[in-house]
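My questions all concern the structure below.
Removed from the display is one protein chain of the complex; every other protein chain stays in position.
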Amino acid sequence: MTEHLVPAFLSLLDPVVLLTITTGTVVGIIVGAMPGLTATMAVALLIPVTFGMPPLHGLSLMGGVYCGGMYGGAISAILLSTPGTPAAAATSFDGYPMARQGKGGTALAIAAWASFWGGIISTFALLLMAPTLAHFSLRFGPPEYFVLAIMGLSSIVTLTKGSMVKGLIAGFLGLVVATVGMDPLSGYMRFTFGQVDLYDGVPFMPALIGLFSISQILDLTAETRIAEGLDGTSLSSIKRSKLPKGLGGTIVQGGIIGTIVGMLPGAGATISAFISYNFAKQGSKDPETFGKGNPKGVAASESANNGCVGGSIIPLLTLGIPGNSVAAALMGGLMIQGLIPGPELFTRYGTLTYGFILSLFLANLVFLVLGLYLAPYFARVTSTPNALLIPGIVILSVIGSYAINNNMFDVWLMLGFGIAGYFLEKGGFSTGALVLGLILGPIAELGFGQSLILSQGSPLIFFDRPLCIALWIITLLLMIPAFTSGRRKKQA
Amino acid sequence: MNPVTNRLFSAAGLGLAATLFLGAKDFPDRAASAARYIFFLAGVLALLSVIMFFRSEAQSEPQNRWIRSPRHFLVTVAAMAGYGAAIPYLGFFLASALFMPVLALLLDYRRPLFIAIGTGVILLFVYLVFVYFLGVPVPMGIWEG
Partner (left out) sequence: MRKSLILLLALCTLLGAVSAMAADYPTKPVTIIVASNAGGGTDTMARLFAKFAEKYFPQPFVINNIDGAGGQRGFDALARAKKDGYTIGTIYTPHFTAHISAKRANYTIDDFAILYNLVTDPGVLVVPASSPFNTIEDIIAAEKADPGSLTGSTSGPGSDDAFALAQFNEATGCTVKSVPATGSSNAKATVMGGHVSMGFMNLSQIESNYKAGEIRILAMMTTKRHPSVPDIPTFAELGYKVVSDSSRGFAAPAGFPEDAYAMIVDVFEKVLADPEFLAAAKDQLEMNFMGPEEYRQYLVDLLEVTDKAYEKDPW
């Protein structure tokens, strides 16, 4: 490895490579910030384009898109409560309240730093431990996926602010919505009403945009600006304020969670962000401030979703198993250059592979610098009059929902979820919990079904594997604070 | 939250659970495990709804108003519906160019220059990013070549 690192590093000093990294990262940020445009789309588009380029140019371009895209999602999630990528959904829980309090610039800066360190941690893991970690990731089988999904679902308890019953109802509502579409085991169509558009289930991104973004702007119709209670003079305070201290632990924890979950195909960045958020909240001394603008919430979610970038590339390069859809598109980009995932990538093509890995460090640096520099300018959006912002967000939500599958059905679905989400939220049901049920329902269900086929129907399979037991213990530990703190409050 | 609305939500939850139960009863044999999962979800949902029904009075949740500004809320919903309906005919760009100024005016914004600039900037941005660079098709309606 060391013999490849020096030439790999030198190959990065080529100004063209530096330019492709920067271009890729900027494109990624834009694509990531726009709901409906995904880094996967951008990478897919680049594959034929990069064919004519020297391999490192093409790969660093696509790596930049991936890193930038993961960070870009945070911008719209924080400022407009419109997650540009599903992975940024958890970022909006605390980021958007911060923006409402006039701290949008600070939230964006935290997101940039957290994304940066999350990315750096996972890229180090990729650089130093890829083969070991990849083989570890293979030990996650169907039972482990099931328990992991339960671990994620347990954060419904965490996400609820008011009544626990209502939180659970919202979570189960999400699970119910997730059952629409083809049953993964038998292929039977459930609750699709013969509608082809529902065969694959309720499309996730339109539902998410509706629940988070449209429901939010419907509430904003009663106000003039997102940043509430700010007059002309204090607007300048949006610009810069000191970064809060004590986020280091949260960020490192998020980066590690992101790396591990990112390696698992089918789990992904969204889940890692929720799990990391749950860890941060349950580990903190003041869990009740989460969801109301706690900077740790932003840091936890963003460090985890950017941690997934390096994580998902680990099994891609070593085993040819991409951890998510962007990594899958990236695999197309590798293969078009004749680079077949496997051990040879680290030996015969070592200089190129390590060059690609090192370019990810630079991409992280690029979005950090851009993110920090531009944060105050972006934050001005929150002082735009709502009368302009509302139609603007609707337009972007509509085109974003449409663009995912080129389907007007998704647009109506998005608007429907928006209105339903508004009334649920007003009634005290957390849309965050609903979204969690919607994401994790299919994973839990499939993992459960697959496991029972493997065990010939015995549920013991969920309890006699070491990794499963470890995951159960973590899940239980995460639940304890939610119940004890509730009891303490009642006694007081 | 007053008990009445909570009870309405409970009733809706029970209704949904019943619908799910009836729907899953008709699943064929090969989807038996899928049906069992739905029964489970319906059961839990019904149970939670019942709990909410009886606990609603005991809970003292902060009062909130369903809709703080009814007129603005309704015009926004109506404008969104009209916008969605217009897109397949007028195409995305024309529909958006009408929707943004109309809704901004309905929300009592009275600065035509800013409305024009805002509309122009958003549409130009969508055109550049979606159509020009990424080649993602947008609905064209009657402009479809």
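The letters A and B name the chains in turn, as written, and every chain counts its residues from 1.
In this text, a residue touches a chain if its C-beta (ideal position, glycine included) is under 8 Å from a C-beta of that chain, and two chains touch if they have at least 3 such contacts.
Remember, predicted model here, so these are calculated numbers, not experimental data.
Although one chain is not drawn, the whole complex shows that of A:F9, A:Y199, A:Y373 or A:F463 it is A:Y199 that touches it.
From the options A:L10, A:M129, A:L243 or A:L454, the residue with contact to the chain not on display is A:L454. The residue from A:G162, A:P244 or A:G266 that touches the chain not shown here is A:G266. Within the set A:V17, A:A44 or A:A207, the residue that contacts the chain not displayed is A:A44.
Take subunit A: the residues that touch the chain left off the picture are 38, 40-41, 43-45, 47-49, 51, 137-142, 182, 184-188, 196-197, 199-200, 203, 264-266, 315, 319-323, 325-326, 328-329, 332, 335-336, 338, 340-344, 405-407, 442, 446, 450, 453-454, 456. Counting over the whole complex, subunit B has residues 30, 91, 93-94, 97, 101, 112-113, 115-116, 119-120, 123, 127, 131, 135, 137, 140, 143-145 touching the chain that is not drawn.
Basically, only the chains that are shown with their structure count from here on.
Centre-to-centre spacing of subunit A and subunit B amounts to 22 Å, using the average Cα coordinate of each chain.
Touching subunit A in their complex are the following residues of subunit B: 1, 5-6, 9, 13, 16, 20, 23-24, 27-28, 30-31, 33-34, 37-38, 41, 44-45, 48-49, 51-52, 55, 59, 61, 64, 66-69, 72-73, 76-77, 79-81, 83-84, 87-88, 92, 96, 99-100, 103-104, 107-109, 114-115, 118, 122-123, 126, 129-130, 133-139.
Interface of subunit A with subunit B (complex): residues 27, 30-31, 34, 37, 41-42, 45, 162-163, 165-166, 168-169, 172-173, 175-176, 179, 183, 185-186, 188, 190-191, 214, 217-219, 221-222, 385-388, 390-392, 394-396, 398-399, 402-403, 406, 408, 411-412, 415, 418-419, 423, 426-429, 445, 448-449, 452.
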